[in-house]
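Supplied in structure tokens, the structure appears directly below.
A single protein chain has been omitted from the complex, and every remaining protein chain is retained in its original position.
This part shows chain A:
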Amino acid sequence: MSPVPVVRRAVLWVPDWPVVAAMTEAGLGADVPAAVLHGRGLVAVSAAARAAGVRRGSTRRLAQRACPDLVLLPHDEGRDSRQFEAVAAAAEQAVSGVEISRPGLLMIPADGAARFHGSEEALAEALVTSVAEQAGIESSVGMADGLLAAVLAARGSALVPPGGSPGFLAPASVESIALAAMEKAQREEAERLASVLVRLGIVTLGDLASLPFADILARFGPVGAWAHRLASGQDLAPPVLRRSEEDIAVERVFEDPVERIDHLVPVAAELADGLDRALLDAGVRCGRVRITARTEKGHDLARVWRTDVGARAGAFARHMTDRVRWQLEGWLSGTSGTAGREGAPEPAPLVALGLVAEDVVPLGSEQSYLWGGTSGADARAHRALERVQGLLGLEGVLAVAEQGGRSPRDRAHLAPWGQEAPPARAIAHPWPGRIPDPPPATVPPVPRPALVLDAGGGAVTISRRLAVSAPPTWVRLEADPADERARAANRHPSSGHVGRIEGPVWDRPRPVESWAGPWPVAERWWSEDASRRAYVQVALRDTEESQLAVLLAYTSGRWELEAVYD
């Protein structure tokens, strides 16, 4: 925490930012009394509510007593940051770079910007006007040397002359030190320090600044040193400016909607070539490419593909063309992974197609991937898989991952190789009722039928209250399709069939040696893919000395083979 040259800065401050952001999102007018509630207290209060007597930090009940028509809005830090983007963008219309210190507070190095606008007053006016016009939000601007002085100046819309910061800070209350803290933990620490200082009789920042620095450091540690530096008008770090850059993207809008793949493939090749050139011109490489398309009906489709560009210097365009072609085939035929799920748009002709580079890195400094660098073996494996994907199409090669869930099938996540598809369910969630380990090594993609019989040959059932009608004694699974004997036995009149045979070919009955269950799992009862099943683990005698362990599920009156522990 060494002192740095003091920077003259302008601070743009939006009063009560959390509530302003919440009201903007909720579409409320500025005159509505509103407050943001977090936990048990209000964290921000709008001006109208403050006029009605609502105070920050009071409980919901007290606030509603003071102002019965108070609108309470939920606390959401993400919303605060998101909405503030608009303010930052508006401020960037007036100046070239800003630092977002925290949602609600922008910091701008004032020297250059003031020279550009003519004077500091003109800069302040330009900033306030720009934010009010572009983002529709009231703000105030202050200027001073050093961080704390500038923040305090913004609260009073003051322009502290150069060199006047120590004098400006001296009469301020020592509690205002917390305003310079940009993170929650830091602010709590600063508030604790301020309360200790007040109890010691150090009431103003001037009192604090006049104490010897070494004593403060010895008594209060780093936070004391931080407060002393700020109180004496010094700076801790120069502002870190964000620099907005254009996305590297190419897009092609069609005059007539295009439906046929063979018309789109040349466009895809041209776009991929254009993206490659744009990346080269910018001197960068990308780790992922987002393919975007807009359909005639106005749906926006987007899918992110991982590209291993480090391993493919010249062939990027051709490689990308393949990806785009597969993606388009999926979208236009409606067979892509998302098509079956609800909310997926119907296949429709496209009116625009674009590529956007993501994970952009300067040339020559590609990040190594999760599996550690683009080594020869990795590149070789990627090429082999791409070749297989070229042979079989997009869904021919799958990347597998584990996800959260209860049944073994739910816990597997499959996605086309190279496509970014995050698992739908988190593994870390508790998943009560999950089928216990060891996990089965064979999980058929769809459950296969099975028969569970009792000692007399009748079907075993499980009631809604999980009563098993009889101990399971025999289990018949589907026969191996290559098993001629089973097929012949199934055709034989003694199996009870006459004429054409419907349904599965049953293997011979296997005796149950031991079993466990039933374990009920009722999932997603609120949605259409609700499932209510009872699982049973069964060990069957296969041959004289061999057992076959299977996981069976009883659902809506029939038995299904869920998995085999082979």
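The rule we apply is simple: a residue touches a chain if its C-beta (ideal position, glycine included) is under 8 Å from a C-beta of that chain, and two chains touch if they have at least 3 such contacts; residues count from 1.
Keep this in mind: contacts and distances are computed from a predicted model.
Peer 1: Please identify the absent chain by the protein name in its UniProt record; candidates are "Protein ImuA", "ABC transporter permease", "histidine kinase" or "(2Fe-2S)-binding protein".
Peer 2: Its UniProt record gives the name "Protein ImuA".
Peer 1: Touching the absent chain in the whole complex: find that residue among A:G41, A:P166, A:P449 or A:P520.
Peer 2: If we include the chain that is not displayed, A:P520 is the one touching it.
Peer 1: Just to verify: which one of A:A51, A:V253 or A:L398 makes contact with the chain not shown?
Peer 2: Spelled out, the listed residue whose C-beta touches the missing chain is A:L398.
Peer 1: Given that one chain is not shown, which residue among A:D247, A:E346 or A:E545 touches it?
Peer 2: The missing chain is touched by A:E545.
Peer 1: By the contact definition given up top, give the residues of chain A that touch the hidden chain.
Peer 2: 370-372, 377-378, 380-385, 387-388, 391-392, 396-402, 406, 408, 411-414, 417, 432-434, 436-445, 468, 471, 482, 513-517, 519-525, 537-539, 543, 545-549, 563, 565-566
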